[in-house]
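The complex appears here minus one protein chain, its other protein chains still in place.
Chain lettering (A and B) follows the sequence in which the chains are written, and residue indices restart at 1 in each chain.
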Amino acid sequence: MAVSTAGIEDATERPPFAARLREGLRGLPLLATGFVALFLIAAIFAPWVSPYDPAEANFLASLDPPFWQEKGTLAHLLGCDQLGRDILARVIHGARLSLTVSIFAIGLAGAVGIVLGIAAGYVGGILDALIMRLVDAFLALPFILMALGFVAALGTSLTNIIIVMAITNWARYARLVRGEVLTVKQRDFVALARVAGQPRWRIAWKHILPNVMNSIIVLGTLDVGRVIILEASLSFLGLGMQPPEVSWGLMLADGRAYMTTAWWLTTIPGLAILLTVLSVNVLGDWLRDRLDPRQQMD
Amino acid sequence: MSLWSGTASVFAAGMVMAVWSGAALAQGKTATVAVGADISTTDPHKISGGNEYIFFTQVFEGLYGHDLKGQLEPHLATGYTVSSDGLTYTFKLRSNVKWHNGDPFVAEDVVYSWKRATDPEIKNPRLAILAGNIKEAKAIDSSTVELVLKKPDASMLENMGEYWYIVPSHAAKVGHEEFAKNPVGSGPYRFVERKVKDSFTLDAFKDHWGRKPGVDRLLVRIINDAQTRVAMLKTGEADLVVDVPLQSAKEVEKDPNVKLHVVPSLQNIFLTISNRKSDGTWKDVRVRQAVAHAIDRKTIIDKVMLGYAKQTTANCQVGVLGCDTGKPGYAYDPNKAKALLKEAGWDPSKTIKLVGIAPGRTPQSKEVAEAIAFFLNQVGMKTQVEIMEYGAWLRFAYAREADKADLIFFTWTDYNNDPMGRLPRSMRTDGALSWNSHPELDALIDAANGFTDPQARLAHLRKTWTWINDNVPQVGLWTVDMLYGTRKNVEWTPAPGVSWPVLWKLAKK
Partner (left out) sequence: MGRFILRRLLQTAVTALFVTMIVFALARLTGDPTVMLLPTEATQADRDFLKNQLGLDKSVPEQYFTFISKALSGDFGTSFRYRVPVRDLIATRLPATIELAVLSMVLATVIALPLGIVSALRRGSMIDRLARWFATLGLATPTFWLGLMLILFFAVTLNWLPAAGREHWSSRILPVIALGWFSAAAIARLTRSSMLDAMQSDFVRFERLSGLPEFVIVLKHALKNAAIPIVTYMALQFGVLLSGAVVTERVFAWPGIGSLVVDAILERDFPVVQAAVLVTAILFLLINLATDLFYSWLDPRIRY
């Protein structure tokens, strides 16, 4: 009777995947994560999840209130705007837009920031000085005015808004990355790699970048909220997303005039912004505690 | 009593009197008016847009102007005669007119006003409309002036109230810049001070020849944000608010402390069609008529404009000369639209582009564009909307690149009832903002100013509007109403047919 002991030996060498996962997710803020998940589902599966086409006007339902109010119907759970478009549908598609803008803008800002930050930190010298002065210059300019200026120059298409967000944000990533690079640069394994003859870019890619990623991820997550609010502010000032795009900021700007008569037009997208940013921030804080406790507010 | 104490008591008494009278002056009634946009100049010969007039209407006057009903009335002149060829006008000037600095008004002032308005240094943006057409101005005597025109201009009298303000000849002594900084006019209010982008202050001119100002001081504050203006009306920080947003109209009506005034305006909303598009999309009149039939103006006015608009027919509103053509206009008939499109062979896979204006410039511009696209889609015209910020839209509209758009949402404020202020620029083939190319229409427009007999001219204008109605070079939509809000204790009514607030009668209880 040969009892296999293989499984038992494995168990003592490494904790099973489930246990590691549990450890990694310790302290995960459940409510926040749940909401972020909701946001992601809405954003990614918008066309299937949304009850209506967000641009579908129905003048008979114009300014219908949410279903729990008098005159509200179950056909439009969260009510309609002045053109009779379903608010819930627009919130769902707005999530999609917020996600799109955030991901691409932060991705772009991060990419530019990483490249310039590594160049500055690793190469040093005059290049470092010049890049950092450029970073300082961008950080000195009030970001909303820059965003306004760029949008006025380039136009209000989705691509342009993404580019504008990236332009106003890259500097913080560059500064962060450079700081990290300077720390990592000193370490032994980098020196060893140099001695071994590895080219600089290879060292940057293989050794420096992975160490930097944690900070970038944390900063990026915390930035999602910032970008969402910035987009809403741009719409408020009249230079944000335009139809047929649906954004929460745009809904706020449109509905503002109806604040006293049709409160759901502003309160609901306002809540959407608030809850999303809140949840993402809480999640980002947790991430920071887990991945990069050293990082303070920038 | 020593010399010192005597002097001291006289001094003290003088101080008390000065403070007292100062206090008495300051005690006069001040009315605060909140408007959405600042004026860009205080120089009466540098006016370039409609929103400047909230200042100039109270401070300056022309030889002729408009009364509170929008009708022509003599201001600085009392009467005129015109030669048979329509080129020489002789004006009798009003005798008891004083300038704000106390000087009497004389014929020399009119002559100087012509010189100043046509001075190349001033770069008068409105030169072409009136002053540039005056070949010569002569003072016959101190109360008679003669104007010789280059070409006959039947609209001249109507335009005098807005396009050619009379200024005192002493302005020559201080120079153009200084005069603009401290403008002296003849209107019921005089200029006190201006804080750019913030406010301007006008004091009552008690020596005005005919109109008695309603309050002692007008403080006009620039408040860009519409909701903030409404809030100020409700809290009492503003006595009169210009441009109450439609959505707040109901709550203003309900509030017992404030009153809502709704008056039809001369601001026209229409769709310009890109008639010169090279692929001939819009060449067929049936296609254009289909668009006119496809749009449910009534629903848009009710639901989007909340009722605060008046439908137009041939792109002109009631009161405009020649608009009474008797034609019914285009009723909402999607089936007819579909039939017309089918007849014309419209390709249902084609997508057309509608360019609209971002919010802020004219109420609900964005929502209207979206609503129009909705209705066009319903009849099978696939429409894609592009909303541009106003500056970008203006640039686009001027560029008139026919292939870059199909339909363009337009707003146009007429200054008076004479359509010749709009037709040449908006509908004639090479007009500055015209996307048209219709030789017949051009001929009609060109002929319009040749008539000296008002009745004959009216008949011709009717003919012109009839053509416009039948051939739809532009799709007329509606005119927006102007909404004003006043506190209950303010006595004021807006002047109909005038596109800006006339304030001289405003009074506070």
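Here is the rule we use: a residue touches a chain if its C-beta (ideal position, glycine included) is under 8 Å from a C-beta of that chain, and two chains touch if they have at least 3 such contacts.
Since the structure is predicted, the reported quantities are computational estimates derived from the model, not experimental observations.
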{"item": "Of B:79, B:210 or B:391, the one touching the omitted chain in the full complex", "value": "B:391"}
{"item": "From A:133, A:187 or A:206, residue that would touch the chain that is not displayed", "value": "A:133"}
{"item": "Sole residue of A:123, A:278 or A:291 that reaches the chain not shown, by the stated touch rule", "value": "A:278"}
{"item": "Sites on chain B contacted by the missing partner chain, in the whole complex", "value": "38, 40-41, 48-49, 123, 125-126, 128-129, 195-198, 221, 223-225, 227-228, 231-232, 234-235, 237, 389-392, 394-395, 398, 425, 432-433"}
{"item": "Those residues of chain A which, in the complete complex, touch the missing chain", "value": "129-130, 132-134, 136-146, 148-150, 152-154, 225, 229, 232-233, 236-239, 252, 256, 259-260, 266, 270, 273-274, 277-278, 281-282, 285, 296-297"}
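FYI, only the chains that are shown with their structure count from here on.
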{"item": "For the chain B and chain A complex, residues of the former touching the latter", "value": "226-227, 245-248, 250-251, 299, 303-304, 358-360, 366-367, 369-371, 374, 384-389, 391-392"}
{"item": "Interface residues, chain A side, partner chain B - complex", "value": "55, 57, 59, 62, 82-84, 152, 155-156, 238-239, 242-244, 253-254, 256-261"}
